[in-house]
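With one protein chain withheld, the remaining protein chains of the complex are depicted in position.
Note that the chains take the letters A, B and C in the order they are written out, and that residue 1 is the start of every chain.
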Amino acid sequence: MGLKTREDYLTALRKLRPNIYKFGELIEDVTTNPATKRTVESHCRSFDASHDPDMSDLYTTNSVFTGRKIHRWNSMLQSSEDLISNMNLKRQNYRRTGTCSGAVCVGWNAQNILWAVTDEIDEEFGTNYKERLKNWILYAQEEGLTVAGALTDAKGDRSLKPSQQADPDVNLRIKEIKKDGIVIRGAKLMICGTAASQEIFLLPGGAYREGDKNYALACVVPRDIEGLTVIEATRPSDRRDLEDTAEADVPNTGITQGLLLFEDVFVPNERVFMCGEYKYTSKFIGYFTANYRACIGACVAGQGDVMVGASVLMARANGLSTKTFTNKLVDMSINNQVTYGLGVGACALGTQHPSGSFIADTITAHTNKVMVATLPYETKRLTQEIGGGIVETGCMPSFQDFTNPQYGELLQKYYKAGPASAESRYKTARLSEWLTIGGGVPGCMHGGGSPDGARLMVRFGTPFEEYMDYARKIMGIEEEIPDPPKKK
Amino acid sequence: MGLKTREDYLTALRKLRPNIYKFGELIEDVTTNPATKRTVESHCRSFDASHDPDMSDLYTTNSVFTGRKIHRWNSMLQSSEDLISNMNLKRQNYRRTGTCSGAVCVGWNAQNILWAVTDEIDEEFGTNYKERLKNWILYAQEEGLTVAGALTDAKGDRSLKPSQQADPDVNLRIKEIKKDGIVIRGAKLMICGTAASQEIFLLPGGAYREGDKNYALACVVPRDIEGLTVIEATRPSDRRDLEDTAEADVPNTGITQGLLLFEDVFVPNERVFMCGEYKYTSKFIGYFTANYRACIGACVAGQGDVMVGASVLMARANGLSTKTFTNKLVDMSINNQVTYGLGVGACALGTQHPSGSFIADTITAHTNKVMVATLPYETKRLTQEIGGGIVETGCMPSFQDFTNPQYGELLQKYYKAGPASAESRYKTARLSEWLTIGGGVPGCMHGGGSPDGARLMVRFGTPFEEYMDYARKIMGIEEEIPDPPKKK
Amino acid sequence: MGLKTREDYLTALRKLRPNIYKFGELIEDVTTNPATKRTVESHCRSFDASHDPDMSDLYTTNSVFTGRKIHRWNSMLQSSEDLISNMNLKRQNYRRTGTCSGAVCVGWNAQNILWAVTDEIDEEFGTNYKERLKNWILYAQEEGLTVAGALTDAKGDRSLKPSQQADPDVNLRIKEIKKDGIVIRGAKLMICGTAASQEIFLLPGGAYREGDKNYALACVVPRDIEGLTVIEATRPSDRRDLEDTAEADVPNTGITQGLLLFEDVFVPNERVFMCGEYKYTSKFIGYFTANYRACIGACVAGQGDVMVGASVLMARANGLSTKTFTNKLVDMSINNQVTYGLGVGACALGTQHPSGSFIADTITAHTNKVMVATLPYETKRLTQEIGGGIVETGCMPSFQDFTNPQYGELLQKYYKAGPASAESRYKTARLSEWLTIGGGVPGCMHGGGSPDGARLMVRFGTPFEEYMDYARKIMGIEEEIPDPPKKK
Partner (left out) sequence: MGLKTREDYLTALRKLRPNIYKFGELIEDVTTNPATKRTVESHCRSFDASHDPDMSDLYTTNSVFTGRKIHRWNSMLQSSEDLISNMNLKRQNYRRTGTCSGAVCVGWNAQNILWAVTDEIDEEFGTNYKERLKNWILYAQEEGLTVAGALTDAKGDRSLKPSQQADPDVNLRIKEIKKDGIVIRGAKLMICGTAASQEIFLLPGGAYREGDKNYALACVVPRDIEGLTVIEATRPSDRRDLEDTAEADVPNTGITQGLLLFEDVFVPNERVFMCGEYKYTSKFIGYFTANYRACIGACVAGQGDVMVGASVLMARANGLSTKTFTNKLVDMSINNQVTYGLGVGACALGTQHPSGSFIADTITAHTNKVMVATLPYETKRLTQEIGGGIVETGCMPSFQDFTNPQYGELLQKYYKAGPASAESRYKTARLSEWLTIGGGVPGCMHGGGSPDGARLMVRFGTPFEEYMDYARKIMGIEEEIPDPPKKK
């Protein structure tokens, strides 16, 4: 049966070979190590929700292949409603954890996009990638897997193609094609949710031409596959996570990014879904970003909802009425609803691929990416404005000081304001701080690609000549008015 | 058969009793008077499109009642797809005319919202409003009517209810209920599309309580009904319309607003759909604004598309490459896509009323209204920035000067720049001017209600307490933290 | 004595040869013709203020040459305080007229910038331009002249230099150098304040190189000089000015732009201040725009002040308390104070030229130009938001309708709201309309040059390499990190 529990999941994680490092040390158990236990807990809550009567409709669905109940994050997305449910799950997840869905998000999208792309590849080349993928999906549904997705290569010199790089490994590549599988080498950087994942999709990081066919690669591997080393990235605030103080414990959630180093890793054929079919890399990128950038509006809306909630709480903890900040709170809510509603619009305007996969509308999705890279920053700014100085500048003592036998009581006396206890005010300020300048800040700017990339897609998607013709027709201008020729 | 032609429409308009005035004079024929002929022409293009193979799918559909082909603007809206088609028609209409759809827009929405509201009223009171409405809809579909919709009352003192006003007429009211109909009195101001309409829906202008039941009124009347006088509003630029110069002729389109003065007008029962059922006025307003504010995003996107086109044209007419302004043009396109895509999102998140009518999602629709009251202003600003001084400050000679025998040739010599002829550059500048500071500026700020009203709806629609609870749960704060009590 | 009265000024204007046309007709008397009388009245108020004890300190000063009392707009600007007084005069002027200072602004700046530039030219070439200029300034101070300033040429193909144009006249040029003067030919377009001016400075429209020395030209000419024809530009709303209704009469002020056509105009040597010294054209442009763009912040602040006032008035006329809109009014005030205060900052950071003229700080002045091209648009948007539908969409009847014997009384009954009379509400709405979409909209986007030009100056003025070095030093990065070489 495809529905797993928190305990099943933790057991599965513990069975994986330890291959994740942070601060120079091997993490023996991701479920207990302070560097990773928070993000694991955050993922556990998705398993909890799958069994919670109030949320199971959102977190589970039935497999289109077997009809059996599965976690929604292992399901096929074949209608705009499916995509919108994907959004709703992620917005709700953010509300419950304050953070990104990681390994119950990117792999899900990857599996569905590959479903469309393998369909096209098989059609042209007579390969059987889609069947391989289906077998893996059935397995993932059965096991209720959490799956990360890895696109971003190290890239090296940005002005050169992968095959032109001094070091061929700076983009993940097929080093050798064997009878029963392939050997891959290189790195994928900044991969969200790795530490909490059981498997990882390896996906093309760009649109490649013929000379770079060895980089046209898609497959899925266990997180602990032989030859893979993962280094967890660090962010400014994560040393605080290492401590067992109330300050460090809150919030008991989080997301981490991994750097994946592949040293001649063998991937068996049944896990390979693209192998040199370079011209489908741009198709993959196009479909993937459309869905990803449509749906990411739900994530930042969910985080925004928590910022709204934290701001209400903070106002009260400061002894002020919520009404004092009505205008700002409404502005925050509007920001949230723009990214969410626009994402839903991109889904509603999408089209179904012949394979069954549903692809969001390109120009609307990329427009949403630009909003996602802009509006949440204003929402964070407002959270800091409402929260006051103790939120903004982190102007709070450490928890060791707050509870210090010598002067802790004195400190607590001075941090009391309004109806909340000093400790609740302390915690509330830590939440707003965490959301705006700490570990809770989402990677909404470059996650899923840069806003300038999105602007480029909007540019390509806007029919400027057609719009100019409307203008000409309205004015009755018969004359052709072309772009002036380039001057030498 | 429900599909009418431009000629049918013009004939129908000419048959109406002249009851429209402007500049102190009666307009004998709205189809030829310079004050109204442009907006009539603009509406004619919807009839043209209904017969154009490239656009008939968008401008026509089949009646859910009769199965016969009808103009889409007479159709029922019973699914999110129907609402999105409404949006698409209006965006396309803007592209072709540069202006608002007027009488093929508001009446359409009114008919569908009343369909839901009469369903509820009939259910409670055993009235037969819905049947009356259905009969009228069948008639409107058969005749292919253009129908305006009138909500805004004169209102008088904003701090008083209708029944408390010194003059009871400042809100349109039921003066007398007769056996076979009602007598109404008062005014509706700023009614879009009146001059091009054949009929007008009269609708509640606010949410009324018991004491104001005489103001709870919905009906539909011919535009030339006995006792109704219409005064056309004037805007700063419309005296230019009165001239028959090339300058005035472009664009040969436009929208106008009417002020409706009702002096004891008798409306027969079969045209009355609400008569005193005050508690349904707030229902009406809620449903109406949800759909209106979702869909208006398409209108301003369409106007934005024309501004994009005009800007490309203007750049070239100035002798500059489109590329010079890529960033600004992409920003404009993003603005357009936000209001359109967010509106589509509001439609996709909507729900079907038991009556069959489809109602867009409230909070998303009102969020879109705030975008609509903001983003197009930035798009206009960019149109002026790209266009240069001749667009912004209207720094062009009049057409009389441009063609003056004495110095016209000299002027034309100096207005030539780049590849376009002086005349094309002149016309292009007039278009950007018209779109940004002339007759083409849409009423996107207050049309369909004020943005502050929309912000209020976002406020009511945002579950602040629920969001605060998410924040508390994330932090493990058990303590209740209420709003501080009001100090005396 | 240098102080003239309104009557002196009107008399002087009437003495000028009629050479201004609009709508194809010669304007015999600019002081009475409806197309120009409003802007003349607006200039008259500066003469009034010069004699008003409350304002004479602002509108007059003592000549640095003669010590005699003169109109401030004829004075030398030789300190940051002088520049700030220039700003204060213009902000105050806007408050009193709602519009641009026109011919008491640009000529004033031109005279002072030429003072610096002629000083440099004389130094290099041994010419006596500065002495000529001084003589003219003494004359202007004595006569209390209003003086326009003309930079913008017709330009033709923007990708070609003046001397490369198919038609050499598309930039104003020296056609012939005679013993006692020069003959000039060409056009200057969009010249603010021409109709109310007595004289006009003709100034270089760009930075020219050697091949274009015939375009390096500065002089001052009477507005009615032989061979000069002026065509008044038209804007969408100005036909309303032609009517003598209450609607048209308000506001009894305004600004107009003229198109200047020079057909072999002879300018005597004593009025010529640059004649071929091409390399000083870029100096002129640099100094001129620095002062102009610093000080223009005062103009838009002044117009913003009137928009604030109109919004307060409109709220009340609508029957609402000012408090309803506190946040928006404060935002408007902030916008005003940013452009004003930043302009003052540019003045305070300026430097005195060896000639005595004071030049504002370049990067701050151009930064202010970008603000001026942005913030007033938001202020206008807020004016429309506060004003309500009757402001935004011009949804008011014409004055002919408002006073129509048949239905005017009925209209007035319906336009009464709150404490104001219907007529005051009507007038107030017309003011907000005029300020935001009518004749009162200032040319703040391109007046004094385009914002993209200003951005270019900010780019040149920002020491990017120096700032990068600060970053390197902070991080202790020794390595040089240059821009990557261009790929072929």
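Following the convention adopted for this analysis, a contact is a pair of C-beta atoms (placed from the backbone, for glycine too) under 8 Å apart; a residue touches a chain by one contact, two chains touch by 3 or more.
Just so it is clear, the structure is predicted and the values come from calculations on it, not from any experiment.
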{"item": "Displayed partners of the chain not shown (whole complex)", "value": "A, B, C"}
{"item": "From A:3, A:138, A:417 or A:456, residue that would touch the chain that is not displayed", "value": "A:417"}
{"item": "Per the touch definition above, residue among A:102, A:345, A:447 or A:484 touching the missing chain", "value": "A:447"}
{"item": "Residue ranges of chain A at the interface with the undisplayed chain", "value": "21-24, 152, 154-159, 167, 169-170, 187, 189-190, 229, 231-237, 239-240, 242-243, 247, 257, 259, 261, 263, 318-320, 373-374, 377-378, 380-381, 384-385, 388-390, 392-398, 400-401, 404, 407, 410-411, 413-418, 433-434, 437-439, 441, 443, 445-447, 450-452"}
{"item": "Sites on chain C contacted by the missing partner chain, in the whole complex", "value": "80, 84, 95-98, 250-253, 305-306, 308-310, 312-313, 316-317, 319-323, 326-327, 329-330, 333-334, 337-338, 340-349, 361, 363-364, 367-368, 370-371, 418-421, 424, 427-428, 430-431, 455, 458-459, 462, 464-477, 479, 481-484, 486"}
{"item": "Where the missing chain touches chain B, by residue", "value": "159, 327, 484, 487"}
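One rule holds in what follows: only the chains that are shown with their structure count from here on.
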{"item": "Chain contact graph, described as a line, ring, star, complete graph or other shape", "value": "complete"}
{"item": "Classification of the chain A:chain B interface as same or different, half of numbers criterion", "value": "same"}
{"item": "Averaged-CA centre spacing for the pair chain C and chain B, given as whole angstrom", "value": "37"}
{"item": "Distance between chain centroids, defined by C-alpha means - chain A, chain C (Å)", "value": "52"}
{"item": "Where chain A and chain B are represented by their mean Cα positions, the distance between them in whole Å", "value": "40"}
{"item": "Shared interface positions of chain B, touching two or more other chains", "value": "319-320, 418"}
